[in-house]
Structure formats: structure tokens, C-alpha cells
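Below is one structure, written out as C-alpha cells; comments come after it.
One chain of protein is taken out of this complex; the other chains stay put.
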Amino acid sequence: MDLKFSDEDLAFQKTIEAFCEDHVSKETRQKIALGHRLSKQDIVDYHKVLYEHGYAVPNWKQEWGGRDWTSIQHQIFDDVTAAYDCPRRLAFGVSMVGPVLQAFGSREQQEKYLPRIARLDDWWCQGFSEPGSGSDLASLKTTAVRDGDEYVINGQKTWTTYAQHADMMFILTRTDNECKPQEGISFMLLDMKTPGVTVKPIILLDGYHEVNEVFFDDVRIPAENLVGQENKGWDYAKFLLAHERFGIAQIGYAKNQLNRLRDIAAQERTEDGERLIDNMFFSQKLAEIEMDLTALEVTNLRVLSDVKNQSDLTFAGMLKIRGSDLNQKLTRLIMEAVGPAAAVEQQDLVLHGRNEPPLGPDYAGGAAPSYLNNRKLSIFGGSNEIQRTIIAKAMLTA
Amino acid sequence: MDLKFSDEDLAFQKTIEAFCEDHVSKETRQKIALGHRLSKQDIVDYHKVLYEHGYAVPNWKQEWGGRDWTSIQHQIFDDVTAAYDCPRRLAFGVSMVGPVLQAFGSREQQEKYLPRIARLDDWWCQGFSEPGSGSDLASLKTTAVRDGDEYVINGQKTWTTYAQHADMMFILTRTDNECKPQEGISFMLLDMKTPGVTVKPIILLDGYHEVNEVFFDDVRIPAENLVGQENKGWDYAKFLLAHERFGIAQIGYAKNQLNRLRDIAAQERTEDGERLIDNMFFSQKLAEIEMDLTALEVTNLRVLSDVKNQSDLTFAGMLKIRGSDLNQKLTRLIMEAVGPAAAVEQQDLVLHGRNEPPLGPDYAGGAAPSYLNNRKLSIFGGSNEIQRTIIAKAMLTA
Amino acid sequence: MDFSLSEEQRMLQETVGKFVADRYSLDQRKGYMALAEGHDQGVASELTELGLNLVQIPEDQGGLGGDAFDAMVVGEALGPGLVLEPVMEVMTAVAALAGGRPDILEDSNSHTLGLYERGQRYALTAAGTQVEGGKITGAKTLVPNTAGATHALVSASEGGQLGLYRVAMSDEAVTLFNYPLQDGRPFADLQFDGAAAERIDGVGLAEIEAAVARLTIAECAVAVGAMQAALDMTKEYLSVRKQFGRPLAAFQELQFRLVDMNMEVQDARSMAIWAANQANLTTGEALLRAASMAKAKIGKAATYVAEDSIQLHGGMGMTLEYGIGAFAKYLITFNLLHGDVDYHMGRSMRLSA
Partner (left out) sequence: MDFSLSEEQRMLQETVGKFVADRYSLDQRKGYMALAEGHDQGVASELTELGLNLVQIPEDQGGLGGDAFDAMVVGEALGPGLVLEPVMEVMTAVAALAGGRPDILEDSNSHTLGLYERGQRYALTAAGTQVEGGKITGAKTLVPNTAGATHALVSASEGGQLGLYRVAMSDEAVTLFNYPLQDGRPFADLQFDGAAAERIDGVGLAEIEAAVARLTIAECAVAVGAMQAALDMTKEYLSVRKQFGRPLAAFQELQFRLVDMNMEVQDARSMAIWAANQANLTTGEALLRAASMAKAKIGKAATYVAEDSIQLHGGMGMTLEYGIGAFAKYLITFNLLHGDVDYHMGRSMRLSA
């Protein structure tokens, strides 16, 4: 047993720190530090910087630009970029459809799409969830009917993150109704500019336009846009979700939030002039969350450094549950630390940037919106209730 | 709205206080204050004192010695006796079989048993739970077969509190197997000295002999010991359980425990010489539990003073859940307040009294056993999980 | 001991309940929030006509002479509406801080409150507002709905003494900066650059603290009403919405969560009743302690209900469109005004010692 980073890892860490310091937009990082929202351009610019430095698709096969990093190095990259308030890497292309295409796509699909994903020439979105399917993904109803060299798609997807920016969607469609729900699903690629595609925004609690409904009305896509075999889409989706699990605990994000919380609590003073960080209630919550984070970080490392743990579903679910709980608790504590100034809504500042000075300290405006937005962590991507169901099944059949 | 006690109630309170002070054994009260266990004789003596003063069966019909107290007065009685460390009144005769006999028993049964219950000439126990039936009471299997003027009982009961002291048992038996489980159950009275009855102790976590298994091997009881109609026992049991619900939140007990906790925390000092009651962690827990108790006490009064709330199953379940949680939390805090001295087992002192002085402060020996014993509060008498199930049903069908 | 409502209380409850049902559906409320002033002046006038501002004013001063239970009944009935108007502020705090002056009491609906300052968290000590020679300078934050206000009652120091001053909103030396709270209620910051300030006699720090305590206790009842509405809405959603072929309400875990939420709401209601009773019976530190115990306990319940009602709605809970978020945002904001849970835990412990 040895929990120290190797010299190689420490050097890697320094490299990434220097990259963040020197090459990532300070303005973008400041927005994140204050809980303000990024524009599409902010995200694209960050991706381009990653691409230039070879950090856009490190998880891919080397043939397509991957870096053959160890799990620990991936974690270091995530930790450091989070610590430097960098944006989170857009997952849909890099972590989702990219790996699926590498594993199951045709050579033509790989050559056509992978380089464009790596450069973010195409912005991808994910067409999985449907109204009414919720956590029961396999009950999806959007149909794709083969018609000559095309599939004709009809139906609706929902909770589609950034569909408003997207050029492409990977979509699960029902291609067979005469079998078990899981066996009649196909995995397809769809150009968002195809006639018959309509994107309708869903505004979240914090006022942010992040997710959408997407409607398909006789949308015709080339049959070659089918990935792998027809009716095998459920397998590819499961592969994708397992891949997505990487970094699920969001340790780096939590650490960064904890630091922000400490900073704010050191600046805020109670009614008695005491620093909030010295207040008996607040300091206790800080100490508790630090312990929770310490334990979660070690659990995450236990999973990263052991293939057996990586395939253990009880761990994947636990990282998701504990990670989302912790990050939600941290955004709540930040809001409480800001105090009454967090009650003032400054949506124009948070969403669009505003020239007038903020009301209260600069960290006040983003506190409540971040808290509200983070309620999604325990809902989207498999709710914590679904995670518990999966863990229970894994425990009881072990 | 008016939350003040009436002058009449205040006078009643004073009367009960004087009764406790003047007539209840100080030795018994001291045992309770220290978390030591009572002997059978302690309990019998207390009941006799209650009887002499007309407090043995206040909840009964006046004809049988009842007092026609208001719900609030019953609560005052419970609160005051708890505050004075009096034993809890033995429920099986007074609160369970007594009311059932008054409502459903024959005149002969009433005349034969009720006066003996009131005087505790007969100690009753409850034959409901069975191994394997657990929370699913209706699945009980102990059979009673009519044979001439007798019923022949075979089977087993368990978790039978104080069966080792009991003269009589009221028992649910299966008298019909050919119908819904609830419809084939009868309510009977059984002399514990009848041949074929075997009592086997179950020792609880704290080493205390409080509950038992009771075996029935061709036990013959007179047919006249059937209460009400054959196969209607489930209705009588439900009536009994509704009656038992009275005082379910154990507010008086909780208040008394809170006072004890405060006393101990005022005596104990931390490693730094600070009074435990001034310690930032401990004082916070005290404040929280005081708030919880305040809310629960008002909820209890809302139920007591409103017939509509009394028949609302969401309230009954809530009082049981919150009351048991609170009392369990209090015994845990008392154990924590005592600290390392509570780690020393002094079973001879706690269970039997011992002549040598206790190890550590006199309140140390009873702390852990009381904590362990109180784990039962959320299990026996319908576990908190069963209570939640009942509340959910009531909420969702409302 | 009697928990039943008086005839007057039943009437108040019905009147307010009917107003909320008719005028404050979640959809109607969205419409009001979209208006320039952040609420609907017509609806506000209807609300004014209910005369709720009179509830806590003594009868000999033209009010209804109601007690804290009356305020509680109104608050709980208002809760499901998440009304955008400062009903409770006017009913409890303006009435209590008028110093008995008929001109204020008769027109209490036209008064708002400037008691807090930026950077001072929940302090009522007005460190940054001064009065000299009848002129006030400084700034206040979190001033309730100013659209209908002709005057503000503002705390300030004069010669080292804390007092309360009446300032006309129309004074040129008053600058307004309007904003919505997180829950959509229109509030404002006020800046004073030498505006005329008229002292309210007999009102000092103790009176201000007591008035805010009474307001806090009344706001607790509003929160209970809002929590009950969130619970009802969640129960309805679980009953209707199906997943894996069954209504969500058929899942044991979700049933138990509903039960836990119900217990939180009932606990909160009991605590609000207890605090109202204390408000009727006590003054001074005992009153402040009651307000703190209630706000600490109910504040925790509010966070619980806000968060779990979103969670039980799943994705729908995250949308602005679906109504549950409105309750959640209200309950979160409730916790950020007039002292959060930690503030009140601390104060209740200090006052117990």
C-alpha cells in the first residue's frame, strides 16, 4: 500500500497547473469562480485550447489522439482543472459518442466524426431521455422506421443538454416493437439541421437555458448513420453509460467548491463581527464536510486504482450518490455563507454578465443559482434513487 | 385557540404532584432515575398505590372505576408521574385487555376480570406476536380448535413482555383457516397456569429478562374464555391497538430524560474542565432536541384535543415514530454525556442492585443498558417501518 | 387548552384562502412577476381591501385587535399563494413599529421597512445609517415591495442612539434600486443622501427586535402553508406519474419519503403554533427566544421540504415551468431572510443560558 503520488504524477500535475495558469482564459475562470454562467463561445474557446495542447480527448485510443494516461492521471487532470476554475469538459462528444464510435462504429463513421469531435467542429448532444420514460430509459418510444436507404424518425426527446448549440445528436430509437423493450433499440447519429427537428428550450429553476425538448417529425436520416447493428443500441448505451461513470464523483469540483466556501467564510462576518469561519456552527459544518470529502476522495482512488472495484456497480453508484450529495451540500453552504445577500436575484449578472457592479460582494449573485442548478446532480444521469436500486441489486445478487 | 392549561387542570396537576411526592416509593423512583431495573414487587407495589388513590384505571368506564378524565388530564398524569420518576403503568391489563372486555366482553367476563385487573390481582400479558409473523400480525399460526366446551390451543407466541410474571394472557388464535387471514382470528383469555403452557425467557441486549417465548402444547381453556364472537378477534385487536396508541409519544418520559440529560451534562466536565453543558457540540445537541420535543409535545396536544386528529392514522404513526426517535436519541445522549464511564458494564448493579458502590458516578451504570434497551422503542409495538407504511396508506388514500 | 379556530379566525382563513385560490394560482403569479413592477397593482389593491393590515392593530386604534394566532391563521392561508405583496411585514412589523401613531396605523399598507444593511448580515443595529438634524444618510437593503409604499420606516443612529425614522419615498434624496428576490418577490435597496427623517417616538432597538421577532413568527406560519402546498403537490405528482409501469406512489421508498415530508410539515406547524402562543404570552428575551426556536426548527424543515419535493419530482422538479420550484425557491429565500438556521440556533442557545 502506498498513497503517495509518484514523481511522474507530480510532474504531470505541475504540467497541467502550468497549462491552466498560462493558457486558459482568465475571464472564463473568473466567471466560474463567481458562479456565473458560460456562453457557448467560452466553452468552444476552452475546448480549442485543450485541443491545441493535446488535452481534448486524452481518454481516446491513441490512434485518434488519446494519451494513454493512467486513471490517476485522468483524476489529476480533473482535479487541477477544477482547482483552476476551468470549465468542465463537454462530455457528449469526448466521453460519450466518441468512445462508442471507436468501439462499435464503422471505419467510415470513425474517420468522418472523430476528428471533428476532437476539434469540436461538431457540438454533440445526447438523445436518450423521453417524456414519460424518466429513469426507465428502456421504455423509450421514439421510432425509427427503415425506408429504403433512410430511417424515418418520429417522437420526442427531453432533458437534452445544450441541444440549442448542437450540430449533431446521438439518439436511441425504437426499431422493433415485437420484443423485450431493451432488444428493440438502435443507436443512431442525427444531424440537428435535418428538416423536421425542432428544439424547444426548458428553463431550469435558476433561469438558465441548459436543457431542451427535441421533437422529431418525419425526420429522415441516412441508413449509414446507424451505429453497429440494428436493435443492439441498448448494449452501446450501456457501454456509454459505463464510460461516462468516469469522474462521476466530481472530486475536483468538490475540492474547488470547498476552497471557495472557506474563502467566503473567511471574508464574511457574523452580526457580532466574528469571522464566519470561526463561528461554532459554521466551522463544524466545514470540518464535517472536509471529513466527508477526504473519505470520498480515497474511495474514488480505491476505484481508480483497482480494476475489480471499477467493475463493481456498488462503487459506481456510491461515487455518484456521495459525489452529488457532497457537491449539493457545498453549494448550499456557500449560499448560507453568503447569507441574506444571496436572497437577491441578479439573473442578468449571472446569466449574461452586466456592466453595473453587483449587489453585495461579487460572489453573492451566483450563490443561489448555483445551489438551485446543482439540485440536478441527484436527478439527471440516473437519479440517486436509481443508483440505490442498482447498488441494492448488485449487493443482493453478489 | 388557547394553549394555556385551565385552572382546573393546574389544580389537577398539583394533586398528582403531591401524590407522587407523598405516596410513591422513593426507592423505586431512585432506581428509575439511575436507569436501574425494577423488580416485579416494585411494579406491583406501585400499582397498589395507584389503586388506593383511584389512579389505577382512570381510562376505564366509570362503572368499573374509571375517572372520566379529559385527554389533557390523562396527559398531565403521564407527564407528572414521569417527571417524578414513577414507573410506567403496566399497560396489558389496564390499557389493553380491560378496555376490550368493557367493549366486547360478556357481563360475566367483565365481573370476573375487571376488578382483579384494577387491583392487579392478576398480572396480564399479551399473546399477539409469533415467530415468523413479526410485523405481519395477521399471518399468525397458533390454532384454537373447539372441542366440546373447550378450545385446544397449539402453537407459539413470542416477544411476550413479562410473561414470566403473568397470571393471565389475552391471546389471538386462528380459529378458521378457510378465509382471509384477518377473518379467522379469535380473541381469548388464558390462565398461564394451564397445563401445556411453557414460558421461555428471551434475554435482551442489555441482559434484562423482559420478554419471553410462550409455547402452547394442547392447552385446554374453557370455551367461555372466548371474548365476543369467534373469528372476530382481529376487530377487537384493532380496537385494542387504537386504545394503546394513547400516550404513544411518551412525552413525559422524554421530558424527564431531557432533564436528566441536563443534570448530567451540568455535572460532567470535559478534558478542559468546561462543563459539558457549555460545550459547543453538546449544547447544540441539547438545543436541537429541546426544539424537537417542543414540536412533538404540541403535536401530541393537537391530537389529544381534537377528535378528528385522533382518528387520523397519519398522526398516530407520527407520534410513535417521533416519540421513539426522540427517546432513543435522549438515551444515546445520556450515554455520551456519561462518557467513558458508561463503557463499564455493571449488570449486577443495574439489574439486581448491589451493595458495593458503583464504578464512577451513580448515573453511569444505567446509561448504556438504557440506551440498548430503548432500541426496542422503534421495533416493538409496530416497528417504525410499519408505522410509515400505515401513514403512507392513509396519506395516499385520503 | 383549545386548538380550534374562533369564528373570526375561521372567517380570516376563508377570506384569505379564497383570495389565494382565485387570484394566486401559480400561473397567475407567473403573470404578475412578468409585469414591470414585479407584481400586479390591481391584485395588490384587492389584497389591500381585505384589510389584513388591521389584524394586529388594537381595536381602540381602529384595528381588529387580533393576536399572534390570528396572524398565524392568515400566514398559513397565504402560504400556498406565495404572494408577492408584503402582507405579513405590514400586518405585524409596521403595526408594531408605528409607535401608536394614527397617521401610520391608518395607512400602514403604504409603509415599508428598511431595517437591514448590506454586509451586516442579520444585524438590526443600523451601523451604516445616521440621522443628524432631521436628515438621514446611509443605505438599507432587503426592503420589501416598494411599489405601493409612500413611506419607509428606517432604523438609524442619532447621537449614538438607535431609533426608527419615517422617510418619504418621494424625497429627492432617496434612491431606489429594485430587484426581485430568488423567489420572485419584488424587494429593493434604498439609499439616503440627506432625506428628511421624522423620528418615531418610543421605538428603539428593543422594539425593533421584538417587532422582527413577531414578523419572524408570522412568516413561519406562511412557510408552513407553503410547505403544506409543496407536500400536496408532490403527493399528487407521485400518485399520477407512472414509471416502470406503476404510479410512483407505489414505490415503498417514495412512500416513506412522502411520510417523512409530512412529518416535517406537521412538526413545523406545531412549532409555529407554539411560537404564536409564546408571542401572545411573552415579551423581551423570551419572545426573541421563541422566534429563534421556531425559525431554527422550521427553517430546517423548509430546506428539507424544498429539496426533497424537487427530488421527488425528478426532472420536472428542475424546471421553472412546473410549479414545485416556486415553492422550493420561496422556502430557500425564507431561510435567508430575518436570520438563518445557524443565526437562530445561536440566539436561542444564548437566550436559554
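The chains carry the letters A, B and C, assigned in the order they are written, with residues numbered from 1 in each.
Everything that follows uses one rule, which is that a residue touches a chain if its C-beta (ideal position, glycine included) is under 8 Å from a C-beta of that chain, and two chains touch if they have at least 3 such contacts.
Only a predicted model underlies this, so the values are computations on that prediction, with no experimental measurement involved.
Counting contacts over the entire complex, the absent chain touches A, B, C. Residue-wise, the contact with the chain that is not shown comes from B:383, picked out of B:13, B:154, B:231 or B:383.
In the complete complex, the hidden chain is touched by one of B:28, B:129, B:142 or B:225, namely B:129. Among B:7, B:108 or B:271, only B:271 touches the chain that is left out of the view.
When the full complex is taken into account, the listed residue touching the unshown chain is A:9, out of A:9, A:183 or A:362.
With the whole complex as reference, residues 251-253, 256 of chain C touch the missing chain.
Contacts to the hidden chain, counted on chain B, fall at residues 129, 132, 134-136, 139, 158-159, 202-205, 207, 211, 268-271, 279-282, 328, 332, 335-336, 339-346, 359-361, 368, 371-372, 375-376, 378-380, 383-385, 388. Chain A residues in contact with the hidden partner, per the touch definition given at the top, are 1-6, 9, 72, 283-284, 287-288, 290-292, 294-299, 301-302, 305-306, 314-315, 317-318, 321-322, 388-389, 391-392, 395-396.
Throughout what follows, only the chains that are shown with their structure count from here on.
Contact with both chain A and chain B is made by C.
Look at where the CA atoms of chain A average out and do the same for chain B: the two points lie 53 Å apart.
We define each chain's centre as the mean of its Cα atoms; on that basis chain B and chain C are separated by 43 Å. Distance from the chain A centre to the chain C centre is 37 Å, each centre being the mean of its Cα atoms. Residue numbers of chain A whose C-beta contacts span two or more other chains: 280-281.
Counting partner chains per residue, chain C has residues 345 touching two or more of them.
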